[in-house]
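In this view, the complex is presented without one of its protein chains, the others remaining in place.
As written, the chains take the letters A and B, and residue 1 is the first residue of each chain.
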Amino acid sequence: MNRRWIDLFSRLFTLLTALACFSLVAGVALILGDVVLNGLKHLSWEFVSTAPKTGMTEGGIFPALFGTVFLVLLMTVAVVPLGVSTAIYLQEYAPAGSRWVKLIRMAIQNLAGVPAIVFGLFGLGFFVDFVGKGIDRFFFDGALTFGQPAILWASLTLALLTLPTVVVATEETLRVVPRSHREVAYSLGATRWQMVRRVVLPQAVNGILTGTILAVSRGAGEVAPILFTGAAYYLPYLPTHLNQQFMVLNYHVYVMATQSPDVDATLPLLYSTVLVLLMLTFALNFAAIIIRSRLRRRLKAGR
Amino acid sequence: MKPSSLSHSVSEKIIETFIHLSAAVSIVGLVLIFIFIGKESLPVFTSPEIRREASLSKIFLPQSPEPGEEKVFRWQPVSVVPKYSLLPLVVGTLKATAVALLFAIPLALAAALFTSEFAPSWLREWVKPVIELLAGIPSVVMGFFALIVMATYVQELFGLDFRLNAISAGIALGLAVVPVVYTMAEDALSAVPQSYREGSIALGATPWQTAWRVVLPAAFPGIFAACILGLGRAIGETMIVLMASGNAAVSSWSPTDPFRSLSATIAAEMGEVVRGSTHYHVLFFIGVLLFLFTFFINYLGQLFVERLRQKLSGTDK
Partner (left out) sequence: MSPEHPGGLTRPAAVRTRLLKVPAALLLALFQTAPSMTAAGITIKGSDTMVILNQRWAENYMEKNPGVVIQVTGGGSGTGFTALINGSTDICAASRPMKEEEFRALEKKYGSRGVEIPVAQDGVAVYLNETNPVNELTLAQIRDIYTGKITNWKSVGGRDARIILYSRENNSGTYMFFMEFVLRNKDFSPYAMSLPGTAAVANATSRDKNSIGYGGSAYAKHIKFCAVKADTDSPAIEPTEENILSGRYPVCRNLFFYTLRKPRGPLEQFISWVMGPEGQEIVAQTGYFPVKR
């Protein structure tokens, strides 16, 4: 084949890959554009600060917003200490390359691949039926208190789901901390924990933050794990106790999209709800991406 | 540093114990998941009462709906004679997954190739986060989009009988798979040492030839792993198919027919079944199948990632 043909083909295929790339970008733009344009129409302070009315055809989404924040906070409280300390263990404590470490790494990666709906089943079978009913039996004489779908169980289910996210992000940043910093701390007589606490963790804040943000964004987005563990169709009050059910934005989107009594009346509200949900998860994702790319740059510079 | 007081060292002990214990949480979690969904699906194997309605042979082999009638595969758990054949659900799941991967993999790989090999760095910085943003779209939003917006256009475009079908659900599913494949493939491509490219260009190859003949083969294990993990994601995804598939338990491979997936079946029926009924245990059994399958897929994926690492580090020296 002569050189010119080769060049032509090369250009053509390169162009095709560019086309694929931009059609994906266009796809993202299309989805976002549709949601933003339709969602903005109904978005107002009143919409985010009032409860749904007359079968979700009027009113706002405040209880769902509140439930999402509450749920995600509980999840964060559970997942961040666990995830960060797992990462610390893997990077700072565990003998490198041991079989135990390999097993943990494998478990984390597998956990990340388990379908969300299986987490839902697990939350129902383990947290609600086993732990919840167990607590009821021991502390409440069998009166139904924790043995039912509740925000506590939903948040713990989500915590397990997002654990890999936090571990991976934290580990990534722990790796960046130069070995020399650790050696200096040791040479000053620091114990291992003192070294971790004073030298490693302060430098790892960014990564922990990234992991937390990504976990929160994932947690706010997943519906399948909370379907049977606590999400409610409609509640006239805000959840204030750990054993109550809750409304949540993403499930509210599902409910409005599939069970509204009047689709035409609901659609504008639905779009606005989707927009709020997207703004929430995107803001979080953007923050994570920015922090992470800064981190990566530092990593490259450090090498 | 001052010598630590007694309480200081005690709290340090506590913290370090916590660190050691926490590392086991992921393993314990994974094992608990398996035990607890496994436990609830066990009656499918052990309880004679439940096996009368849903033994393994009834789940996997064709059954006559009524005596004398032709044997068929049916998922009809609420019926005078409940039928628990998983075949329609497996067909539905695979069908949607196939459409999703056919859509997602070429697009994602081409895009990854473009960003890592051809795009100028300012463009890469800009395009990569945008595509990765797809991962940040909750699946319920994707499902909403497929159900409310996309389904109508797809139906009109292809002139289909069914508004909800495997094409539109598959595309939406594909959009959820794209970021998984894209991110991993891009990482794998970027991990190929610059020296490979320089060598190829020095020998007179065009950038495209370099990418296609040198970089891509070098990164192959990673790219394969990306595709496999994409497959895992597509099989387990729930909300998109629940909303956009039509949920008809049809054993048809036609992408223009509606379908019902394994995951969506759990989501739609689990909240409502009577605890301890046959239906309840069969749904958990589906959960076990999904769990085992994705576990296997992940294992395979990790194997290939490991191979990529070895390959690149081995030849780079």
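Basically, contacts are C-beta pairs under 8 Å (C-beta built on N, C-alpha and C of every residue); 3 or more make two chains touch, one makes a residue touch a chain.
Every value quoted in this text rests on a predicted model; they were computed, and no experiment measured them.
Only one of the listed residues, A:Arg105, A:Arg198 or A:Arg298, touches the absent chain: A:Arg198. Although one chain is not drawn, its touching partners on chain B can still be listed: residues 1-2, 8, 11, 65, 74-80, 83, 88, 152, 161-164, 242, 246-251, 257-258, 260, 268-269, 271-275. Interface residues of chain A facing the missing partner chain: 53-55, 77, 139-140, 143-146, 148, 152, 185, 188, 198-199, 202, 232-237, 240-245, 258-264.
Keep this in mind: only the chains that are shown with their structure count from here on.
If you average the Cα atoms of chain A and of chain B, the two centres end up 17 Å apart. Remark: chain A residues 6-7, 9-11, 13-14, 16-21, 23-25, 27-28, 31, 34-35, 81-82, 85-86, 88-90, 93-94, 103-104, 106-122, 124-126, 130, 160, 163-164, 167, 188-194, 217, 220-224, 227-228, 250-251, 253-254, 257-258, 267, 270, 274, 277-278, 281-282, 284-286, 289, 293 touch chain B in the complex. Chain contact summary for the complex, chain B toward chain A: residues 1, 4, 12, 15-16, 18-20, 22-27, 29-30, 32-33, 36-37, 39-40, 106-108, 110-111, 113-115, 117-119, 125, 127, 129-145, 147-149, 175, 178, 182, 206-209, 212, 229, 232-233, 235-239, 243, 263, 266-267, 270-271, 283-284, 287, 290-291, 294-295, 297-299, 301-302.
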